[in-house]
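Every protein chain of the complex appears in place save one, which is left out.
Letters A, B and C mark the chains as written, and numbering starts fresh at 1 in each.
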Amino acid sequence: MHAKLTGQDVAKHNNKDSCWVIVHGKAYDVTEFLPEHPGGSKIILKYAGKDATEEFDPIHPPDTLDKYLDKSKHLGPVDMSTVEAEVKAEDPEEAARQERIANMPILEQCYNLLDFEAVAKHVMKRTAWAYYSSGADDEITMRENHSAFHKIWFRPRILIDVEHVDTSTTMLGDKCSIPFYVTATALGKLGNPEGEVVLTRAAHKHDVIQMIPTLASCSFDEIVDAKKGDQIQWLQLYVNKNRDVTRRIVEHAEKRGCKGLFITVDAPQLGRREKDMRSKFEDVGTSVQKVENDNVDRSQGAARAISSFIDPSLSWKDIAYFQSITKMPIVLKGVQRVEDVILAVEHGCAGVVLSNHGGRQLDTAPSGIEVLAEVMPELRKRGMENKIEIYIDGGIRRATDIIKALCLGAKGVGIGRPFLYAMSAYGEAGVNRAMQLLKDEFVMNMRLIGANKVEDLNPSMVDTRGLFTHTVSTASDTLSSSAYDVLCAPSFKEKAKL
Amino acid sequence: MHAKLTGQDVAKHNNKDSCWVIVHGKAYDVTEFLPEHPGGSKIILKYAGKDATEEFDPIHPPDTLDKYLDKSKHLGPVDMSTVEAEVKAEDPEEAARQERIANMPILEQCYNLLDFEAVAKHVMKRTAWAYYSSGADDEITMRENHSAFHKIWFRPRILIDVEHVDTSTTMLGDKCSIPFYVTATALGKLGNPEGEVVLTRAAHKHDVIQMIPTLASCSFDEIVDAKKGDQIQWLQLYVNKNRDVTRRIVEHAEKRGCKGLFITVDAPQLGRREKDMRSKFEDVGTSVQKVENDNVDRSQGAARAISSFIDPSLSWKDIAYFQSITKMPIVLKGVQRVEDVILAVEHGCAGVVLSNHGGRQLDTAPSGIEVLAEVMPELRKRGMENKIEIYIDGGIRRATDIIKALCLGAKGVGIGRPFLYAMSAYGEAGVNRAMQLLKDEFVMNMRLIGANKVEDLNPSMVDTRGLFTHTVSTASDTLSSSAYDVLCAPSFKEKAKL
Amino acid sequence: MHAKLTGQDVAKHNNKDSCWVIVHGKAYDVTEFLPEHPGGSKIILKYAGKDATEEFDPIHPPDTLDKYLDKSKHLGPVDMSTVEAEVKAEDPEEAARQERIANMPILEQCYNLLDFEAVAKHVMKRTAWAYYSSGADDEITMRENHSAFHKIWFRPRILIDVEHVDTSTTMLGDKCSIPFYVTATALGKLGNPEGEVVLTRAAHKHDVIQMIPTLASCSFDEIVDAKKGDQIQWLQLYVNKNRDVTRRIVEHAEKRGCKGLFITVDAPQLGRREKDMRSKFEDVGTSVQKVENDNVDRSQGAARAISSFIDPSLSWKDIAYFQSITKMPIVLKGVQRVEDVILAVEHGCAGVVLSNHGGRQLDTAPSGIEVLAEVMPELRKRGMENKIEIYIDGGIRRATDIIKALCLGAKGVGIGRPFLYAMSAYGEAGVNRAMQLLKDEFVMNMRLIGANKVEDLNPSMVDTRGLFTHTVSTASDTLSSSAYDVLCAPSFKEKAKL
Partner (left out) sequence: MHAKLTGQDVAKHNNKDSCWVIVHGKAYDVTEFLPEHPGGSKIILKYAGKDATEEFDPIHPPDTLDKYLDKSKHLGPVDMSTVEAEVKAEDPEEAARQERIANMPILEQCYNLLDFEAVAKHVMKRTAWAYYSSGADDEITMRENHSAFHKIWFRPRILIDVEHVDTSTTMLGDKCSIPFYVTATALGKLGNPEGEVVLTRAAHKHDVIQMIPTLASCSFDEIVDAKKGDQIQWLQLYVNKNRDVTRRIVEHAEKRGCKGLFITVDAPQLGRREKDMRSKFEDVGTSVQKVENDNVDRSQGAARAISSFIDPSLSWKDIAYFQSITKMPIVLKGVQRVEDVILAVEHGCAGVVLSNHGGRQLDTAPSGIEVLAEVMPELRKRGMENKIEIYIDGGIRRATDIIKALCLGAKGVGIGRPFLYAMSAYGEAGVNRAMQLLKDEFVMNMRLIGANKVEDLNPSMVDTRGLFTHTVSTASDTLSSSAYDVLCAPSFKEKAKL
């Protein structure tokens, strides 16, 4: 056993011709890997010759270097006492964030899922917030996902005995306490140092299903290891161009007990999210010089950094392949029109998730709830309504949203960002409270709509007449509206401040 | 007769193991009652060993302790001179409120019902305001209740002789001066120390009917005692799980002369109102420590404090029971869809109130006026339009709103919050002016629509084409709208301040 | 001839038991008239014993006292040198207004009708502005009047030879240069000391027709005297309960050459306009004490002050009477639904004005342009489209608005407030520029729509599909919209101020 490397040894390799970095106390030679790095070489070079652990951690599972970097490039442990401590410049923005954290509302002050988002917005790091909260282009679809629910109104029944409300249901044959599941979202450590296992523990506590993301910050096995008892987990899959890689992932997941395979089909290419790109730019861009004309999009935020492993040629004919390598029920995640639901039935899929990827892919794609309202009548017309389970995700913030989806025929709904926000602001306690609030709302609103079990919900309980209208009001006549003298309430005497 | 208790005697019992409180100069042992208190034990413990009168009064009728606390727990009078006066901390918010009260607009400056709300918002205590003004979830239904009227437009007739306008009508067979009634609202003393009897006196003056709330701050008998002459009152009823309790209430009301029994059917569980919860939290939360994970909703505002006495198992089969115990006409309050109006007819109800409980129960439940526009054509189709009286409440602020409801077939409308706001800001004079303003508006608008009695109003006088549209505009393209350079009016030279 | 009265003589009669006032150098005893004053006694008593000329002038034609006050109450001339000059308190609001006037934009900076409104808003006296600009209740109809035009979109024709555009047309058989007329509006001297004759002169210059208001500040004869050559004028009529008074007015108008009689039918009672009432209140209310409970609406603004002379019993059967006393064509002003247009045809009326009185009467009454779009197809179906001339008024601000009305079948449109605003801000020059701007817009837009004369305009040139939709967007989900992190444009470095 030879002596540990010193900080000075590593520091010499600080450029693209020879680039070493330290991660978790070990040095790696990434010179040859630079051009292949999905997130671009620039971000690595920022840490050339230095300790990159802090930047590395949230966006790579711990087994990344073992899996993707040849052993010959593993240079061994570094004597960290010899590594020059990075003197961080005073960052007034970070100082302000720390002050906000010190003054943040206590958990009990959060009364609904949106409250977590409002808190997270102010206590998360800006780049992390930007990654979680951003959507495609003008973020119209992202916002539509939630507001679409406000186009659906209830037709509640009264004088139904609702003393006992049973919220349990099944998904892909497995029982769960309430018809929502934790959907897959990437890079959990951006919000919490423990990452996705926090969600696993909360999911167990509340008996809800968790879908494990391909792009988790924790490794797949860490997340599976965190489950307890007969807790149900599913696997979300981005299909790699190298089908062997994909096969190993699927087979491993099945062996580890995953109960469903959710293949993402709405992301042949990961979307551009400008809020994310802009936040990243400003993070690395402080000393950036004027650039030449053609260099488009070199710094593209976290979303683009993780997009290389997805096969854009994935098509319907690949479904049979997946059916050949696994017994897990196969669900297509990201279906966006009724024709493709029919195809999914015909290809023997167990389910579909009507989803636009949280509004992060194609802007002005319709919301899952709107597609659902078109899908179910067509399935019923064809007698297919029991041949497939329909899920939706996107924009769900209230139990009323879940109930509307169930009235329209969904088997369950996926919830993503709200739990990330709860976790980012308050950790596991936050996620627990978020789930409990949803459950409390759910029981109450079942009573108020006049239903005491999930099966009671049906289309006659909702009015969807406004759902399909995508209007934009005619532009306001600003001369007229600014000339208009707005009506005022009675005025208090001058001194009183309102 | 033994000596009075002293403040010191009581002060020793200041914890959950032995909890005494003073109310109106008498001590009570509420130790055993703590876990049963509908508002939670926390709020009582805040006053353990102390005088709780000020907190107790607005949310409990004076006969509460006699009715609900066993006599053995009544410890007798306290020598109040020995009770240590609570030294109230300087409260800058309360000081600011008192200054606003000193500067508030005079009553004559209120020209419509909304003006009272604008004033009340600034002069009421925050917790009281929050209780009155809050609604369910995102308060979408609460606001829809009013804005739905703006989707209905008039088709006025001209050249009708409208010199003499008669605004009188009947409700459940009793005459009244104008087709609105004071609907039941809880906790009147939050707004005015006298509570609901203020409304009773104003109702008498204007010859309008009052519905007495189950959850009044005054006792039922106080409210009935306040009526004069042949003034008409109805009883609003929350049905208790213990039917004997309910029976006693109903029989007593009938004996005291109530002319209608309005059974609330939209509240098997009282709604969550977050504005109310939040205001309450901040009131008791100043010294609150970080709480453990699971403690959901321990401080839940006034609304939750009063919700335990409602039977969630109430159902259609109970209607016959009520018909068996009273001769009062039975009206279902809180019907929300046409199918249930038909059921009400079939069950022999005298009327229904199409209502969503002021938007305080199920969010995105439809407004009463919208349901009305669906109900009446269906009743007419079935020849049932004269078999039942249809009322609506929610969102009525203008006489035009009342006229629209009557055009569509309502027999009358209930008005709640506006009178509470008028009472809270200006007392009885405020309620009187509010009613008079409505009457003046009503006469004028009857003239302007070309009707001189209530019976003249009919569906041809309104255009409801926009009523059923529940749209949400597509999310704005903020990059584009912020880049847009808004047109401006001609500019004044610099010095002039506009 | 006896000696003139002195200021001291008059000053003694300064109360309701003996109330003298000076108007234009003459004293009047108005003690007995106090209770009959349409504007209430309060406003007169403010000037009891004093010179009331300045307040009197804008809201009374000069012949008012001669016409309505018995000669015995005319006390004769006052030696004005003995009248104590009113020492006006420094009024900071008036000083600010004068400064704005000193800095106001020059006339050339007004490029459209709305610009005059924006200027007038800042340079008019607040009470005058409030009287002109106010509408009924929530002013929803007032604003709808203009915005309804934005629901109509053009379907322009191209490649039409539009070198020569002829904008002339006829109304009630008389030629005019362009299809708009100056409609009747009350109290012109509130905006300009000369009053309505300013409009008369501008109308002559531009060869447009003027409708003379019953409630003008100038006397009827002053306005007729101001016309030149064969200038066309019409009479707008509020029908007095005393038909002899009305008959004298009509016969006199016909004798003086009026070419049309426009009977107002949308105002059996003058509307409540709260902005007007509130401004008036604040004007007289500075020393007002808290008032007793019942005194509703004692100070009600200019609108209510002039409302007593209107007969609310006017009805269809009165039309024949008017036909018997005049040969002028009779036009009903204020028709609001298609059924009543049919009745007007059947009663032999020459025309109707589809109008809601500028949104000043019944709130949520439909706009004239919307009613027009319903009326014309029905008239055509019945073969009545040539039996009556259809006019509209309300909300017209652009030549495109006029063109839309003409495409839909209107013979012409009335314009009121915009000319008042132009007159109030810039006098006659302002009205001239306003008319010229409209003409320039009209010629240009005729070219752009592909029409070179008024007759070319037809319904195929407009798309009215959105016109009949009266929507109110579902209330915004404020928690969600405030949590949303709005997309931003690229940021400038810190120092740059945008």
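Note that in this section a contact is a pair of C-beta atoms (placed from the backbone, for glycine too) under 8 Å apart; a residue touches a chain by one contact, two chains touch by 3 or more.
None of these values were measured; they are calculated from a predicted model.
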So which of the visible chains would the left-out chain be touching?
A, B, C
Cross-chain touch to the chain not pictured, restricted to C:5, C:120, C:162 or C:353, is C:162
Which of B:31, B:133 or B:367 sits in contact with the chain that's absent?
B:133
With respect to the chain omitted from the figure, which of A:6, A:53, A:82 or A:364 is a touching residue?
A:364
Thinking of the whole complex, not just what is shown, which of C:9, C:29, C:194 or C:428 touches the missing chain?
C:428
Touching the absent chain in the whole complex: find that residue among A:127, A:147 or A:336.
A:336
Hey, which chain A residues sit against the chain that's not shown?
96, 99-100, 102-105, 109-111, 114-115, 118-119, 122, 137-138, 140, 265-266, 268-269, 271-272, 274, 277-278, 281, 285, 288, 290-299, 311-316, 318-319, 332, 334-337, 339-340, 343, 361-366, 468-475, 477-480, 486-489
Hidden partner chain, residues of chain C it touches
106-109, 111-112, 138-140, 143-144, 147-163, 398, 400, 428-429, 432-433, 436-437, 440-441, 444-445, 447-449, 463, 465-466, 469-473, 478-479, 482-483, 489-498
What residue numbers in chain B mark contact with the hidden partner chain?
112, 114-115, 117-118, 121, 129-130, 133, 138-139, 143, 146-147, 150-151, 274-275, 278, 282, 397, 466, 473-474, 477, 479-480, 482-485, 487-488, 490-491
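Please note the rule applied: only the chains that are shown with their structure count from here on.
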To the nearest 5 degrees, please report the angle of the rotation taking chain B's Cα atoms onto chain C.
90
In whole angstrom, what separates the CA-based centres of chain B and chain C?
42
Shared-interface residues of chain B (touching two or more other chains) are 109, 111, 138, 140, 469-473, 478-479, 489
